[in-house]
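Only one protein chain is missing; all other protein chains are in place.
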């Protein structure tokens, strides 16, 4: 299992009329989480671009357990629990400042070649880097 | 069953680096869909506000079947399939200009009193209006 | 002078904690305005892409005269007042449902070649189409 942890302060432009982090804006936070997790594996965006790869999201499931307020600093935990095959699945947990779990989510992505825009199997070079973490 | 149908043209600021409607921005589209569906029932936001009610989203599940391009006019169908109890569940389908189903989703909301910020049962007056549609 | 007029309903995800259209979201509305104005001239995005052109914004000035509420239908007027040279300048006015002027703005864009990412003079073919309107 690979975990990445980020602190994010909720911005004014992310909050809705109720004063809560708008539920549509969690997707951007999850994006930050998996970007940082992939960066740990040496898979930053420049690396992916150099391999001409993009990673569209094909599925996302979210439970909004408690509202998050403007200006709160949340803790986002991103998990990669299994070796990716055709899809790579990330799990997310968000905690508020009190330590309460406020959000649970997962999203599935596929590796797509930027020229063909067709899904492909996870490239061997990438799989190897991920395996190193799973064998530790 | 109650259905509402909207046409939405994908804006430039909703599109990501891949040239696709960013997956996080679908939430805003679904919001438009259920706002229009509720408006049909006479439940526009002024009405809900006058009853001091807010409707936070507590769950959202989305499948991104095909990418949607910038400037495409999508068709969003929003469905209310069952009478709400403590939660009200909306289903969504998005079709592209060719008529392909590109997105399937659902989201669950709860009625919350704006002062107490506590969930409550669906108010009788609202339930009655919805029932009228289901009995037709 | 070329004018384009659009009606836009303010979405929930565009509104801030004060219940107003968030000031950062006007940029997206202006984008809609100039896209529609350019479409009138036959310069839709597919046409621009086929010429390998992009149009980054290099300057934007906005006066927020009155707040705009969630769910209001605003009227956006977009103007092209002068023939473009190296930059193309759009002017905007937004009116609320009562007809009050609520926003005045302008933005300047440059034509950039997508490969070189260098600014260029407005292409002759584009200039000609714009001139036709100014001579009418």
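Order of writing sets the labels: A, B and C. Residues in every chain begin at 1.
As a working rule, contacts are C-beta pairs under 8 Å (C-beta built on N, C-alpha and C of every residue); 3 or more make two chains touch, one makes a residue touch a chain.
The structure displayed is predicted, hence computed values, not measured ones.
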Of C:2, C:27 or C:41, the one touching the omitted chain in the full complex: C:27
Absent-chain interface as seen on chain B, which is shown: 12-13, 15-17, 19, 22, 24, 70
Missing-partner contacts on chain A, residue numbers: 11-14, 27-28, 31-32, 35, 44-46, 70-71
Residues from chain C at the interface with the omitted partner, ascending: 18, 20, 22-28, 31, 54, 56-65, 67, 117
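Everything below uses one rule, namely that only the chains that are shown with their structure count from here on.
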Chain with minimal offset from the mean of all protein Cα atoms: B
Averaged-CA centre spacing for the pair chain C and chain A, given as whole angstrom: 33
Approximate Å spacing (C-alpha centroids) for the pair chain B, chain C: 28
Separation of mean Cα positions, chain B and chain A [Å, integer]: 24
Touching two or more other chains - residue numbers and ranges from chain C: 12-13, 70
